[in-house]
Every structure is written in structure tokens, then in C-alpha cells.
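The structure that follows is given in the form of C-alpha cells.
Every protein chain except one is present and positioned as in the full complex.
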Amino acid sequence: GSAADEPEVRGTSGGERDVTLTVAAATSLAGALEEIGEGFRATRPGVEVTFTFDSSSAVARQIREGAPVDVFASADEISMTNLVDDGLIAGDPAIFARNELVIVTRPGNPTDIDSLADLSDAGVIALCGQDAPCGRYAAVALDGAGVVLDESKVTRGQNVRATLAAVVHGDAVAGIVYVTDALGAEDAVAAVAIPPDLNVVATYSIALAEDAGDARTAEAFVAYVRGDEAQAVLAAHGFLPPT
Amino acid sequence: MSLEASFALGLGALALDVDLRCPAGAVTAVLGPNGAGKTTLLRAIAGSVAVDAGHIALDGRTLDAPPGTFVPPEQRRLGIVHQDHLLLPHLSALDNVAFGPRSRGAGAAEARALAAAMLERMGLTALSGAKPRALSGGQAQRIALARALVTEPDALLLDEPLASLDPGTRVEVRRDLRRLLAAVAGPTLLVTHDPVDVLALADHVAVLEGGRITQSGAIASVTAQPRTRYVAELLGTNLIRGDAAGTTITTDAGAQLIAAAHHDGAVFATIAPAAIALHRREPEGSPRNRWRTSVAHIDVLGDRVRVQLGDPLPMVAEVTAPAIAALELREGDAVWVSIKATEVATYPA
Amino acid sequence: MSLEASFALGLGALALDVDLRCPAGAVTAVLGPNGAGKTTLLRAIAGSVAVDAGHIALDGRTLDAPPGTFVPPEQRRLGIVHQDHLLLPHLSALDNVAFGPRSRGAGAAEARALAAAMLERMGLTALSGAKPRALSGGQAQRIALARALVTEPDALLLDEPLASLDPGTRVEVRRDLRRLLAAVAGPTLLVTHDPVDVLALADHVAVLEGGRITQSGAIASVTAQPRTRYVAELLGTNLIRGDAAGTTITTDAGAQLIAAAHHDGAVFATIAPAAIALHRREPEGSPRNRWRTSVAHIDVLGDRVRVQLGDPLPMVAEVTAPAIAALELREGDAVWVSIKATEVATYPA
Amino acid sequence: MSRSGRRPPIPVVVVAALTVLFFSLPLVGILQRADWSTVWSDLTTDQAVDAIRLSMICSVSAAALSVVFGTPLAWVLARTAVPGRPLIRGLVLLPMVLPPVIGGVALLAAFSLRSPIGSWLHDAFGIQLTFSTAGAVVAATFVAMPFYVLTVEGALRGVDQRYEEVAASLGADRLTVFRRVTLPLIAPSVAAGAVLAWARALGEFGATITFAGNVEGRTRTLPLAVYLELESDEQAAIALSLVLLVVSLVVLVSLRDRWLVRR
Partner (left out) sequence: MSRSGRRPPIPVVVVAALTVLFFSLPLVGILQRADWSTVWSDLTTDQAVDAIRLSMICSVSAAALSVVFGTPLAWVLARTAVPGRPLIRGLVLLPMVLPPVIGGVALLAAFSLRSPIGSWLHDAFGIQLTFSTAGAVVAATFVAMPFYVLTVEGALRGVDQRYEEVAASLGADRLTVFRRVTLPLIAPSVAAGAVLAWARALGEFGATITFAGNVEGRTRTLPLAVYLELESDEQAAIALSLVLLVVSLVVLVSLRDRWLVRR
């Protein structure tokens, strides 16, 4: 049903009957979280979980604008921290997954890219926006490897998938994305691992919104995400465990 | 139930300033050159534009009198027929006619019945179902008339209703119009360029030039004593303005003309083109006006020829084709003119 | 250098099928009711539409002859003047006139010089710099004429050039037109609704009705022997079609008419409205045609009155206003008609 | 039709053909990318059906709201001497040229629960636009209505007002004149404007996701679903795009010639 005829019970009236939980999350979590949501629903009849996906910063903006969000799952520490600072998060955020960066190239790696250093003169490289999490992490990794990319040889996707798409569909010779994205692209790209000493680990945190409607159910969801079932799903999507 | 329009109104380059009284049951023709403001006058009466000053009243009911009063168009109870029929293109002829009654509160069935009766009365029943684009010019104009009349308007405003028709159709529609106008109780205002319309349909005439009424009155008085060049040309006569002293009239250009009647002061004189005789040599005999001039133009109209004469008294003479042939007149030739004093009709300016 | 247009052309509801020859140096008037196809005829000659069959030739040069030949409009060397002047709104009067020479390859300065000379010749120099919207109707139409003539076209096509002018202006522009047309070497085609234009300007006339030419020839012959109701109405005369046996003409409706001249077979007869006498009682004396009928309509035109008579021979009689008053005639009244046999002009149909 | 007499000039036709090619090639390209064997199954998943249904609801509502609110506005712009008309028109046309995401941010600023109006709407009527279909409709209307207003204002200016004057003289008040004369006269443009607005609303993405969020079954319209699927299942994304493409094309093709011209 549409919003108008969807019964929404908010407030803390206890029972879990006909409770709707709104989870706002980073787009890169969409596949995994939808699956996790199915599992959660199965354990809690009468609970409806709905998701809204956008970039972490966009979701954070909506929360800041008063969007009725119960749980926030962020791919970006900064977005989460800012919300905590603004007093919009209840309790402490918990890390529930991690991710690593990987270099992606065209299938078969035609330009023979083996390391971060090879990126400096390969052609146009796709990265995320400087201030998007994957863009920041990539900058750290490149810095660590002492690689300086000419900005005029860098295209910056509006999100990780757009960055990946620049390699898959577009004319970027390589890109730096999360392992999970490379995995999802299957054989549309070739992945070139970044050595652990240079790699950056992204952490995904989850937290209750300060004015979550049904805090108990929301807490239950957060717990579920950190539980074994959900962790298995995340692992299947290529995420690393939180620790 | 007469119409009184005494107002001023500026619209673009036009400054309309009129004072007009149209008696009930009579047709007042409004004549005037292009751009004189005839259509604007009707639009002001209809309430499509508001006047700037003055007032418009119909049957004592004030329709527009700034700043206080402005009766909206839909409450003025007028009938309008325009040169371009303006039938609503998406409605059938019957529904066009029914539009008025329906808008004035009649039910759909009642309005259609009234419309059907009106079409019946005008012998247009066969056209009921036709859409306007399927009608000929004459048929469309008749339906437009039916539409204006079916609401029994307090006054009727006709803006060149015959202008877009070809001559054959025009005669027929003019005849219908004449019959219908005879039955209209209120005042009718008829804008036209065509003197035939005036003669056939109107009782009074008002001449509008450059936003002002330059002459008005009963048709006979206006045709007998035109006061502007426009009217004189329309009537095909010559108009001269001058100062009379006894029977002698002196024009501004200094030319002199002898009339039969005595007058003093500013006068108009008219001379029928056919009353002007042309000669190759100085004529002899009785005519008291005679002078030498040149031929400016010669217009041949079948068996009649109109000769435009030059200074000092530019006027048009009308002679027969054989006469012009006998004179061997060509444009630019010198010619002698003679006019009897009795042919110079004078009246005060 | 004559124009030959013998073609068929379908456009929307119109099926145009004409065979027209316009001699050089002469003006051929095309008359016809609304929608007859007059404008379409000119557009076909101008190349704005292509004909479906037949051919158009100017001075022996084929302009259009499907399927092989189609000379594009810009190579036809024609001059066109339209009722709505169609001066290019963004160009001054001078530049409008210079447009033709410029398009035909003259340099900008040369084209403007030619245009200036043309305006000078027509006494329009004062208007050179004016934009079309600042011109009056008559001025604009004169500029349009200058624009058409400055290119010295092989043929001139005029589509109701005087129709949108008010009567005073119309007389003046008609006079200019007459003077200018006299100097045109090629054929001129003049579309008009106004018989006065025909009389004043044309040498030949072609009547177009429903896409076909129903009558054509010298003006005198057409006016003397109209062959369709349209032409007769335009001339203000009565046209009757019937079968003649000696001096007796029997109409399709069975009515009989006695003429002075002998004829056999299908004939037309015309009777001037003024030649028809009306009486309250059966008239005595010489007129050999007399019958009883009723008054269908009475149209008063100033001091003349046109009386539309009913069956068996519907026709229009014209009498003076005093005469009608004396007869005390009203619509619907019974009336006796008498016509002298010598007033019934007959010619073969 | 009569024989046309002459062909259109070659250079013009060549340039026009090149331009058409420029617009066709991308279309062909995307059709080639589609995996036709899975298109049907991709389109009949619950999520896809939900998205298609939502897209229809939102785009039709946006078109309807454009007609309801845009018509009076177009009338005022076309017919009254409202002061500051150019400014008003510029303001209303702005969403047509603004990046939709910025439009979304602006809508948040105006109607989020934190804004005075948003909180008033919520407290007084329990209406909440973020994460609700109503919000998606608002976002779509915001970007789509300018198309309608532009089309209908132009049509209103093109109407021969003498028809309206005659109708008024026959006793029709202004509402009647508008309903029975003006509206029928501009009907083609109203239809064209509504179709343009509808099509624009159908393709709306940025303002919707920013303002109304991306909630399955509530605000996840086809373009948002395409965005999400691009994250995971590209073939599904292309299949969804095809729906958008085909539907828009069908509607635009049905825009008859005469709808583009004011009579």
C-alpha cells in the first residue's frame, strides 16, 4: 500500500505488532541489507522493515532534516560522527562490517596494471569523490604508495558504483573501489589486489537515531545485523567481519 | 431603452473620445476609415475594455462609469456579431446558438429548444448539426446572427457583419439582417465600410474618424450635408470648405466659388461630380463658376468616367465615356470647368 | 509573352481545373465567390503549389508540367501582391522593395538604389525608412506594389489588392494601380470581388466558380451576356435560362417569356431590374410580358428600391422609392409585372 | 495532397538526418546492451512491479497536480497584468533547469520536518512528505509543472480573445467562459503540456531521492530502482530503463503535430 494507507504505529507503546522500522543506509549496503531485512522479518512477525538507500552523506542530510529514520547504517565514519556530534544518534555507533579497496581494470587487465604505482601513467583513472568515503580511502592508499595522480587524469564518480561503471562501461582504464563492488561486477572487471600494508579498511557502522520511533525494535534490528545470520549474509556479499 | 455612450478611452495609439446616443428600435450605423476606433467603440460598450472617463448607459442602466461602476460583460445583455462570425469551433451550430440561453441559466434541454426554435424561425434548421468549419461564410454569419438574437439582447452590436462575404452572399445576408433588425426592440449599432449597408439597414449614422465622431444624425441629413472629406468621398461627392460672403465662397487656398444661396461665415459646399461640366475651351453661357485647371487623373468605370481635377479647386467630375472621347482628354491636359451656381449646395460649417 | 494556365489541381476540398490564357500587356480579372479557388490558381502559377496535371507556361517557357517540369518559384520571375500586403515586418519599406533585386543577384547598394528609384517614381520616397507596422493600409499596399514591380516581373499576380482598404483609400490606390498596370509589359492577373475593380482596371475577365472557369472573355462580352447567376448578380441584372422557339422562351419551371429577337434552342435571357414595371392591377398597353406574382423581399437602398419577385419567374425589379410608396407594396403582397419584349435580351446558352 | 513540386534542400536534410542519428544511436546502444532473455523476468519481480506501479502513481499525480495548479497560474501569467510577471515566470521555470538534486535540497529546506512548513503540515494534518509517496509526488510535480505552465501559458496567449468576448456578451461568466470556450480552444495544448509534464515526472530521479528518499513501495520509482539495480544487477537496470524508454517514446510519439501549434 502507499504511504497514505500504510498503518504506521510509532512511539514506544511496547508491542511489536504492526511496527514499521525505517532503516536508512548507504547504497553500497543495499543488496546485503535487503537480504538481512528478510531474515529479520522472519524472526519478528508483525514487524515491517523498510529501507531507504542513498549515499551516506545524503542519508545523513535527510536525518538532519528530520526524516523519520530509526536506524542509520553508514559506509562513512564522518557522516556518522557528524550525526553523533549533532546529537541525532542514540548511544554509540557499532561497527558491523568492514571493506577493503581493490583496483579494478578492464577484463583481462589489458593495460597490465599490477600496483597502485602503475596507475600514475595508465590513462584516466576512476575514483570516488575526494570527500566521499571511498575517495578519501583511495587517497590514503595512493598517498601511502607515494603515487600522485594528475587530477586531469582522474574522473570522480558520484558514488562507488558510478566509479566502477566508469571502468565497466566507460573509458576509464582502471579504478579504485571496494572489494564488494568488484565482486558484484563479476567478470565485467578484473580485480588487482592492493597489498595489505597500503590498503585502507573502511568500516561500516550502525546506530539508532535519537528519535527512533520504536527503540526496542530498532535495537533488536541493530543486534540482528551484528548477529551471526546477518554476518553470514554480509560475508557472502564480500564484506569483512567487523573485527 | 436607448444606448448612451459618452466616454474617453486610450488604447495603444488610439485616443477614443465619443458622445453617441442610439435610440431604441433604430439602427445607428457607424462609419469610418480603418483604425478610426469603430471596433474599440463596440468593445467598450460590450465591456471588453473599460473606459477611462465618462459613462456608458443602456436604458438608464449605467454599464460603465469610472471609477465606481463597471458592469461585467456577461451582465450587459448585449448581442454581438463580428465580421469573422466567431462561432465556437468545437460546438455545432445548434450548440453555438444554445450557448447564450444556457449561459443565462436555462437548462440544457431548454436552451437547445430555444436555439432550435430560433434556427427554425430563420430557416436554418438544416444546419443545426453542422460544425462551424463545415459552414459557408454566409451560413456561418446567419448562425452568428441567430446566436446573438436568441438571447433577446437589450442592444445589438454588429461589427462589419457583411464584410467578409462575397457580393452575392452579402445581398442575401443583408436582406435577412434587415428583416431581423426590424424586429429588434432595443438600439442597434452597425459598423460598416459600405454605404449600401447604411442605406439599406440604418436609420441614423455616426461617422468616426481618428477616435472622434465627426458627424452624426439622420441618414438624409448626413448624406445631404457631409462635413468631412471621408463622408463626401463615401458619397461620391465633392466637399469644399470656405468662407461665405453672400453668394461668394472663398476657400482657404483663395479660390472663389459662387453659390445660389446666401450665407455668411464658414460654410461647406458640395458639388455633385455629374454637375461639373468640362470643356476644351473657355465655355460661354450662363454657368457662373468657370475656371481653367488641369486633369490630374482619369478613372474609367465602364461607361462612366471620373476625372480628378487639379488646383485651385481639386474636385472630381463625372462624365460619360463618349463625352471624354469627344474632348480627347488625357491626364495632364488643361481643361475648362463650369458649374452652375445652383449646383453648389451650401450649409454652415 | 502571354500566360497560359491549363491544369488540374486538388487541394483539400477544392478541385481546381482551369484553362486560362492571359495576353501580355493586358489585365485579366478573375472573379468568383469565396472558396472558388482564385487564390489557389495564383499560387499554382507562382509555384507555391504544384499542379497535378496539365501545364503552366509563361511566354512559351514552361513553368510547371508534371511529371517532368517544375520551375521553382524563385525562377519564375513573377510579381505578387496580396490583399494583406505581406511586407516583411522586420525590414523597412525601402528594404522590402530592395528585397527582390537583392535576391536576384544585385549588390546591396545597387538593390537599394533600384528600390529608391522605384519609390521615387511612385512618390513614396517619404516612406522609405518606415517599418511596415508604421504604415497605413494604403501606404503598405503601395509599397507592396512597388516591391512587386521593381523586379520587372514577366507577369503580375494581384490577389484582391484593394480588398482590405477602406473606400476612400481604395479609390486612391486603385488609381495608382491603374497607372502602374498600364506600364506593365507582361500579363497581369487580378483577383477581385469588386465589379468596380474589373471595370476600372481589367481588359478581360474570367469567372471562377467551384474550381472551374464558368465564363471568360472581354469585359463587354461578359457583362453583356452573363452566363451564371453569380455574374448576373454581380452585374445587378436578372438571368433566366430557358428553351427558345422563335420569340418565346420557356423556362425549366414552365414559365414563358416573350423576347424581341428570334432564337431556337437553349438560351439565356437577361432583363435589367429597372426595365421591370410593377403594378397593383393588371396593366394595360403594349408590354407583351405580363404576369401576376408576389413580393418576396423589398430592399430599400436610399432612393432606389429593389423588389425581389416570387414564382413563376423569380427576378429583381428596381423602382424608385416614391413609386413603391404609391404602390403601397409590402412583402408578401400580390403584384403585376410587365416587361417589354425589347427589354428581354437573349443569346444562346 | 498535391505533388509537392520540389524536394527539401539536400544540406538541410543531411544535417537533420545527422541530428536524428545522434539521438538514435544512444537508444540503439542501450537496446543492444539489453539481455533480451531475462528482460521479462527482470520486469516481473516484486520490486520491479512495485516500482512501475509507483512510477505510474507519481507521474500521473504530478501531471494531474500540474493541470490543477498550473492552469490557474498559466492563466494569471497570460491574462493579467500581475506585477513582476517575468520574475514569477522565471521562478516557476527554474526547476526545469536546476540540477534536480539541488531541487531536492531546496525542497528539503522548504518542506522537511525541520522546516516551519513541514512541521506545521505534520502537526496540523499528520502529513509527512519525506519517505512518503506524497513526497515523491511533490518532488515530481516540482520538476514537471514548469513544462505544463510553459506550454499552456503560450497557448492561452495564442487564443483569439474575441471568442471569449463574444461568449461573455452571451451571458457567460468568466468561469463558464473558461470552461466552455477557453479550455476547449486550448485543449490540445493542455493535453500536450500534461503529457510533457507526465513524461518529465516519469523520468524524475534526483529531486525525488534527495527529498523523498528511496523507500521501496513508497518512493522507489522506476528511475530510483534503476539506480539501485545498477548497484547490483545491471541487466535488471537496463530492463527497467527500457520500460521508461518505451513508455516515454510511445507517449511522445502520440504527441500529434497540431498539439505543438497554437491555433
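Going by the order they are written in, the chains are A, B, C and D; count residues from 1 in each one.
Throughout what follows, a contact is a pair of C-beta atoms (placed from the backbone, for glycine too) under 8 Å apart; a residue touches a chain by one contact, two chains touch by 3 or more.
Computed from a predicted structure; not experimentally measured.
Considering the whole complex, the residue from A:D18, A:E38, A:D114 or A:E151 that touches the absent chain is A:E151.
Although one chain is not displayed, its contacts with chain A can still be listed: residues 55, 57-58, 61, 78, 124, 126, 129-132, 135, 151-158, 162, 165-166, 169-172. Contact between chain D and the unshown chain involves residues 1, 4, 8-9, 11-13, 15-16, 18-20, 22-30, 32-33, 68-70, 72-73, 75-77, 79-81, 85-103, 105-111, 115, 117, 142, 145, 150, 153-154, 157-158, 174-175, 196, 199-200, 202-206, 223, 226-227, 241, 244-245, 248-250, 252-257, 260-262.
Although one chain is not shown, part of chain C still touches it, namely residues 43, 46-48, 72-80, 82, 84, 86, 88-90, 99-100, 103-104, 147-148, 151, 153, 157.
Here, only the chains that are shown with their structure count from here on.
Averaged Cα coordinates give chain B a centre that lies 53 Å from the centre of chain D.
Spacing of chain B relative to chain C, judged by their CA centroids, is 24 angstrom. Centroid to centroid, with C-alpha atoms defining each point, chain A and chain C lie 85 Å apart.
The multi-chain contact residues of chain B, meaning those touching 2 or more other chains, do not exist; every residue touches at most one other chain. Looking at chain D, one finds that none of its residues touch two or more other chains.
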